[in-house]
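One chain of protein is taken out of this complex; the other chains stay put.
This part shows chain A:
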Amino acid sequence: MAKITLYKTTTCPFCKMESEYLDSKGIKYDAILVDQDEVAAKKMVEESGQMGVPFTEITKDDGTMVKILGFDRAKINEALGIQE
């Protein structure tokens, strides 16, 4: 199973849309509210080199990591092998 981390902020509508999309597909993920957690916010900026949310990190079974900025359904589907 791929490990998914979703960085989001409380007020971000795209983050909400992405959460709802993943929930609708029954996909488990760790959601991190960066505006409630300064350490996590710093970590996200350092790891991703950017300051936009939603930011999704998908670590696949083979250890490779896919990083996705914004709610990009096509990229999420591709990384997780979701067929719509």
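What we mean here is this: a contact is a pair of C-beta atoms (placed from the backbone, for glycine too) under 8 Å apart; a residue touches a chain by one contact, two chains touch by 3 or more; residues count from 1.
Quick note on the criterion: contacts and distances are computed from a predicted model.
The listed options are "5-methyltetrahydrofolate--homocysteine methyltransferase", "ABC transporter permease subunit", "Thioredoxin reductase" or "Potassium-transporting ATPase potassium-binding subunit", and the UniProt record of the chain not shown names that protein "Thioredoxin reductase". Screening A:A2, A:I27, A:L69 or A:I82 for touch with the missing chain picks out A:L69.
Check A:P13, A:G26 or A:G63 against the missing chain and you find that the one touching it is A:P13. Mapped onto chain A, the interface with the missing chain covers residues 9, 11-17, 34-35, 41, 45, 48-54, 69, 73, 84.
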